[in-house]
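Missing here is one protein chain; the remaining ones are kept as they sit in the complex.
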Amino acid sequence: MTDLRTNFAGIELRNPVLLASGTCGYGDELAPFLDLSRLGGIVTKTITPEPRAGNAPPRIVETAAGMLNSIGLQNPGLKGFIDDKWPYLAALDTKIIVNIAAPTAALHAEMAARLDDVEGIAGIEVNISSPNMKDGGMLFGCSPTASHGVIAAVRAATRRPVIAKLTPNVTDIAAIARAVVDGGADGIAMINTLLGMAVDWRTRKPILGNITGGLSGPAIKPVALALLWKVHQAVDVPIMGLGGITSAEDALEFLVTGATAVQVGTATFVEPGGAADIVAGIESHCAAAGMARIGELVGTLGV
Amino acid sequence: MTDLRTNFAGIELRNPVLLASGTCGYGDELAPFLDLSRLGGIVTKTITPEPRAGNAPPRIVETAAGMLNSIGLQNPGLKGFIDDKWPYLAALDTKIIVNIAAPTAALHAEMAARLDDVEGIAGIEVNISSPNMKDGGMLFGCSPTASHGVIAAVRAATRRPVIAKLTPNVTDIAAIARAVVDGGADGIAMINTLLGMAVDWRTRKPILGNITGGLSGPAIKPVALALLWKVHQAVDVPIMGLGGITSAEDALEFLVTGATAVQVGTATFVEPGGAADIVAGIESHCAAAGMARIGELVGTLGV
Amino acid sequence: MNEPSPTATDVQVRVVATTEVAEAFFQTRLEVPDTTIRPGQFIQLRPRSEQSIYPFLRIPLSVAAVDVQQQTIDVLYEQVGPKTTALRHLAAGDEVGFLGPLGNHFPTPEPGAVPVLVGGGIGVPPLIYFGTSLRVHGYEPILLVGARSANKHLPDRLLAPAAADVRRASDDGTLGHAGFVTGLLHSALDEPLPSPVVYTCGPHGMMAAVARLCAERDVPCFASLEEYMACGFGVCVGCVVERANKESLPSPYGHYARVCIDGPIFDARQIVW
Partner (left out) sequence: MNEPSPTATDVQVRVVATTEVAEAFFQTRLEVPDTTIRPGQFIQLRPRSEQSIYPFLRIPLSVAAVDVQQQTIDVLYEQVGPKTTALRHLAAGDEVGFLGPLGNHFPTPEPGAVPVLVGGGIGVPPLIYFGTSLRVHGYEPILLVGARSANKHLPDRLLAPAAADVRRASDDGTLGHAGFVTGLLHSALDEPLPSPVVYTCGPHGMMAAVARLCAERDVPCFASLEEYMACGFGVCVGCVVERANKESLPSPYGHYARVCIDGPIFDARQIVW
């Protein structure tokens, strides 16, 4: 038996496996297929200050070993979340991290402050990286200064652990990571989706209504690992690794490379109960390898 | 019958299908499997001023719908290329584009000038984007200023068309594209590989000797199309599109999205004769669609 | 129509057999643990081994027939890409991942009404199961079927259980009415049918035309929509359709409905075509 308990930036997790933002909604649709209490936690679909309609369809298309999405952050808004979604989440026996995005640093801070009044939230993940959030023009997550600004504002507005979620679509992700840590981030989650596009040459049209979208799934795992490795070397805060994880072995690769915990995203669409199997697989692999605590594995990559 | 002839930045191509740098060597190993005269052209494996040994193995690993490589530009150097490789290439009935990389702008220019004395080269592709070229520290292709500098130097040193090959690993590829066009690039080739990594969690070691490598193959096609679309809107020079092309349909998607020609890379490893099949497939699809010239398709994406 | 939908489960099931029933159109019979599936519901299959991650996403398919005795269901599908190719190549006895039943179901018409089922191409399968079930409940549905040409039409033996009155159209005139299936609907609605109710599934353009025609004639119309799906159970919000009457919604959050869980069947007047 390996002890899988993990402390992530002050959040006590039953095990290091969470569900990624936007791939588990607000928990309810998954419950028939997955016992959420078997997971370390779940990260809610991004909420924004006001409700959003999201992008015009089609919003989804499969690509080689992955998929593109352009959901466009359809969500009920902060108030709708608290009124309609939180009661269900609050009753779950797992840690709930709330993922937020807003058009300005100040609005991020306002959201975080308002959520501070809601009992039971384990942490705030700040989505400075969604290719579907266009309100702010260029993404915050593409500029160290803007990233720093958003995270500092949220940090000042909440008593909860703040996790910055980074985009891979940048030249120097280590610089962004240093900026958010400097701004007070207690942890980092990475990666969000890669910018991607699919085209139907016969109709001569993009397949997604939004033209481009975010690429996720096994196809991006090598990119996620390379960027995780860069960021692990650049900063000292704990990192949640994600991008293409579909198996326990995948998860273990992220842990070895420097992630303290992992998030399962797109894989849940294909195997709704898969995250629990990943927990079980991690436990049996680590037990077979004679590890007492999962932490013994984290960041042990020898190069 | 659709006329597939394509003028790319002054280079008259039999058809818009070329082989990508580093995936066709200097032509000879492929000849048993592929009649190179059926292609628009081939782009040589990158040559550098001096011979290079390349990186320590392992250099290759398969990933989901793709592969990582860390060849590290093993090549015979400029003189070795001209003496040992060029005679074979010169005799081929297809356009030969020579791909170069060097640690400084001045050395790029020197190489281009020396190649100007070699009769028969159709164009120069400047690899400012290989994740395996570390001599210059940060890649030229990651900075608009550095990219501009290299291309301007090469442009001044050669009478041949100059094609800048861009990396996808940047925040704003349109800015890099504008910089190289400003520096005098006659065309753009994109994309080079994405930064990636693979890990063996049991041995707790990276799989590649070089730790990270370049991701190529079908997995990256959505990224290549999205970036092509961005660059197509940003500049007016012709673009060679590449990244994950394995079929005629893939090639047509790049043409529709804004590529004047395409390059086939990793696919050649799996189907050594595949590029010729892609030419045939493009021809039959376009003929069936009643197109007189392939150019009618280029950049026709309706959004 | 207001019984709750059966609960979906995620199981491995076995292939009984696959047969080609029209050109590039296949029927696969699956042995399932539970046949409690309502007409109009669909399933998500994963036609690959545990070791493989390709094809990556599952394939949504309507249920075309249910055999409660044999504990089997049939899916009918056109081979169009990697997932349908993988499914078609499974051998008898092979396992396939089965998630379902998913989505809502066709609403039962008022007693005495005449259900007019209008299907095109890969939209025909759910109407077969629906028609079969309607007849069990004493209705006499009319089935209008369109396809590109004769060789793309499903054979009589597959359509017969769904309706005594089957009428066909083909775009190229090689079978039945020459032209679109909407031509057949036009004629059918001209007949003196007692309170017709239209149910349609097929290409978007076809269903839009059907919906328009029904609106003109003031005939109720229910459409079974298709959208690219990732999850199929409501969590990704990827498979959406725009709602009509957005003004009446409490927030823009509701502008789009999910085809997989809020549908796939919608009252044709409640969505933007």
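Labels for the chains are A, B and C, by order of writing; each one numbers its residues from 1.
Convention: a residue touches a chain if its C-beta (ideal position, glycine included) is under 8 Å from a C-beta of that chain, and two chains touch if they have at least 3 such contacts.
Bear in mind the structure is a predicted one, so any value in this text is a computation, not a measurement.
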| item | value |
| --- | --- |
| Chain not shown: contacting residue from B:N15, B:N69, B:T167 or B:T193 | B:N69 |
| Residue among B:G217, B:G241 or B:G258 that touches the chain left out of view | B:G217 |
| Hidden partner chain, touching residue among B:I60, B:A174, B:A234 or B:A280 | B:I60 |
| Sole contact to the chain not displayed, among C:A86, C:I142, C:L159 or C:L225 | C:A86 |
| Option touching the unshown chain, where A:C24, A:A64, A:V223 or A:A261 are the choices | A:A64 |
| Sites on chain B contacted by the missing partner chain, in the whole complex | 22-25, 29-30, 32-33, 45, 51-54, 56-62, 65-67, 69, 71, 74-77, 80, 217-218, 246, 266, 268-273 |
| On chain C, residues whose C-beta touches the chain left out of the figure | 49, 51-55, 81-82, 85-86, 89, 91 |
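Going forward, only the chains that are shown with their structure count from here on.
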| item | value |
| --- | --- |
| Chain whose averaged C-alpha position falls nearest the assembly-wide average | A |
| Reference chain B; chain at largest CA-centroid distance | C |
| Chain A and chain B: spacing of chain centres that average the CA atoms, whole Å | 34 |
| Residue list for chain C, restricted to those that touch at least two other chains | 53-54 |
| Residue numbers of chain A (touch at least two other chains) | 65-66, 217-218 |
